[in-house]
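See structure below.
Note that one protein chain is taken out, while the other chains of the complex remain in position.
Entry: chain A
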Amino acid sequence: MTLIDLKTKKDYLSDTVKKMKPSGIRRFFDLASQMDNVISLGVGEPDFVTPWHVIEASFHSLEKGYTAYTANAGLLALREEISGYLENNFNVKYDPEEEVIVTVGASQAIDIALRAIINPGDEVIVVEPCFVSYAPSVELAGGVPVSVHTKSEDHFKLKPEQLERAITSKTKAVIFCNPNNPTGTALTEQELAAVAEIIEKHDLILLSDEIYAELTFDHKPVSLTSLSSMQERTILISGFSKAFAMTGWRLGYVAGPKDIIKGMLKIHQYTIMCAPTMAQYGALEALQNGRENVRHMVQSYRQRRHFIVDSLNEIGLDCYLPGGAFYAFPSIKSTGLTSEEFAEKLLLAEGVAVVPGNVFGESGEGHVRCSYATSIEQLQEAVTRMDRFMKSL
């Protein structure tokens, strides 16, 4: 017996959800997970397990009985640490009492930031290729995503004039991730300043996704918030997933101007209440005593970055040196295949999983994302297989 009238079932879903495209990564995941002996360069998270002292601190909090809700915005002690961390590492000051919220991953921070600022029909500029959730999150918040396509020949660096061309009278905000997933591109302070100038000139809000900031290899990490008077219009989004190897803990944070944070906190308290308490205690430990681990992990990523980039170039896949994150984004145009064809053929022929660049936006077409967050031995084997694949084409 069914309680749903099948004839009208189509009307149960909202129009927004119905027109939302499923993530392009899903199909590829299904294909790869059915195969054995796959070497995956398709994983968007660290290969390190969370450092033990963090896990242990979280255990300890549970043992002591900290199993209840925390303040909506998160443990004050954690917000104070976050504030201190941002000041020490990025030279930006936030009041832990009124300008910081601990969130369920950076993803939730993006969601509540968009919902807090968007009126129906407002345009939000999404700089692509980018993390798959930005545009759908804008749509869910009632906004209209407007893509800016960074270019392969610029190594996917956002040019200020590109950004300016996309701005209309309806533009409310810009979402920008630096260093970038999937391109690994990290802008220098000077390049960021040029972007900031446009955002200030047009009086826009910036959602600055800085989740990969610690993984900046060739210069000191720079927060867009620290430039000029950007802090008054920037919502800084980050978290513990990438730098502290804590993806599964789902813990992020957002820092921003008091009035915006106040608005976001309303949504946060009604929809989430607070981020998981035991994860917050783990994060507190990570910030207090985790610097050495982060340094060690960054060093390891740097070595693997050089290995994968040099090796991809050697086997005929043109690849620039990405300045951050843990992704290489080689061009596969020389093969004459589309990104999806390349990724699928490579997976079926050699059991190496990479992610087609077009799932991160149409400007990613002609590239594939290779995560080098996997052991050097696995990377060696992946390169051997990819070399064989390239020669078979």
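Here, a residue touches a chain if its C-beta (ideal position, glycine included) is under 8 Å from a C-beta of that chain, and two chains touch if they have at least 3 such contacts; residues count from 1.
Everything that follows uses one rule, which is that contacts and distances are computed from a predicted model.
Participant: Hey, which one's the missing chain according to UniProt: "Transmembrane protein (Alph_Pro_TM)", "Ferritin", "DNA-binding Lrp family transcriptional regulator" or "Peptide ABC transporter permease"?
Facilitator: UniProt protein name of the non-displayed chain: "DNA-binding Lrp family transcriptional regulator".
Participant: Pick from A:Val100, A:Val132 or A:Val148: which residue touches the chain that isn't shown?
Facilitator: A:Val132
Participant: Touching the absent chain: which residues on chain A qualify?
Facilitator: Considering the whole complex, chain A reaches the absent chain at 23, 25, 28-29, 32-33, 38, 40, 42-45, 47, 49, 131-133, 181, 299, 303-304, 306-307, 310-311, 353, 355, 359, 374, 376-377, 380.
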